[in-house]
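Then we have subunit A:
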Amino acid sequence: MEEILTDNTPVPSGRIRNSNLAQAWLVLVLALIIGAILAAVQVRLSPIIAANKLNETLEKVPELVLGAGSAATRPSGLEVDPGTVKIEKDGPDSFYSVFHVVSKGAPAGWVVKTVGQGYGDKIELLIGFNPDITAITGIFVLGQKETPGLGANIASLKWRQQFIGKATARPLSVVKGGASAPNEIDAITGATISSRSVVGLVNRTTKDLAGKLAPEIVRFSRQVKKND
Partner candidate 1 sequence: MTWVTIGLSVGILLSMAVVLSYVLGWANIKFHVDVDPRVVSIMDALPGANCGGCGYVGCGEYAEAVVLEGEAVSKCVVGGQNCAADVARIMGVEVGEALPYRPVVHCGAHYEDRLGRHEYRGEQRCSAANLVAGVQGCTYGCLGFGDCVRACQFDAIHVVDGLATVDYESCVGCGACAKACPRNIISITPFKSAQVLAVACSNKDRGKNVMTVCKVGCIGCGACARISDLFVLEDNLSTINYDAYTDECTLDVMKACEKCPRKRLVFVGIPTREDLEKSRDLKAPDVVEPDFKTTVDDTEWRG
Partner candidate 2 sequence: MALLKQQLSKKRPSSAFSGSGTFSHGVHPPQRKTLVSDVPIEVVPAPEKVILPLLQHVGGPCTPLVKPKQKVAFGELIGRGEGFISAALHAPVSGVVQKMAVTTLPNGRHLQAIVIRTEGEQPDAQELWDQMFGGEWPVKTFQGLTPEQINAAILSAGIVGLGGAAFPTHVKIAPVGEKPIHTLVVNGCECEPYLSTDYRVMVEAAEVVVAGAMLAARAVGAKQTIIGIEDNKREAIDALRRLAGGAGLKVAVLKTKYPQGSEKHLIKAVLNREVPLGGLPADIGVAISNVATMTAVARAVMRDIPLTHRVISVTGGGIMEPKNLLVPMGMPIGGIIDICGGLKKNAARMIAGGPMMGFAFTDLATPVTKGTSGITVLTHEEVRRVDQSVCVRCGRCVDVCPMKLVPTKLAMASRYKDLDLIRRYSIMACFECGSCAYVCPAGLLLVQHIRTGKALLAAERNK
């Protein structure tokens, strides 16, 4: 790379410009061809990638709102409206990607995408709520880089199921071994921090959104998916 577009042998200075461009003709031609090819690739593939990205979330929506069984049966008449909501706070405002789920014409609930710091890296969560945000209908871990074998267990179905049906009125708390109270979540063995990160994230999201999530204030980008 260090010789990029230059010539180390001294060239008479009068001809340098011409010489430089002339020498680089192959590069220019390649740039032309490659630019065109890449742009074509972009045009062709970017919608697919965008759809992949969205689908990753959308695929989970029925499961999160309607319960685990519904994923297999694919209920018909499910509408999902993606949008964003801005929550004004003391500090910087928070943005959430939310998905309004309408089943057979009636609001079935919300799915919220939220990101927070975990033990290792960021944790990306989808949280399902009932239509009036009084209860959690499920959570799903979209992305995490927690310790494999320990913190990574936050993605396990068994652990996530604890969240289903928890009321949002009181913040959830993490206990070690044997959750008893309705707002308690069992920590994963050896990964209390990861467990607490997830619960904290859920609590924060709930607190931010409770009572504020109504179709009126959400900026819906477009209606994307109709499951039928």
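One rule holds in what follows: a contact is a pair of C-beta atoms (placed from the backbone, for glycine too) under 8 Å apart; a residue touches a chain by one contact, two chains touch by 3 or more; residues count from 1.
A quick word on the picks: all candidates are chains of the complex that A comes from, given by their letters.
Remember, it's a predicted structure, so these values are computed and weren't measured experimentally.
Peer 1: Which candidate among 1 or 2 is in contact with subunit A in the complex shown?
Peer 2: Answer for subunit A among the listed options: 1.
Peer 1: Provide the residue numbers of subunit A that touch candidate 1 in the complex, in ascending order.
Peer 2: Contacts found on subunit A: 1-11, 13, 16-17, 20-21, 24, 27-28, 31-32, 34-36, 38-40, 42-43.
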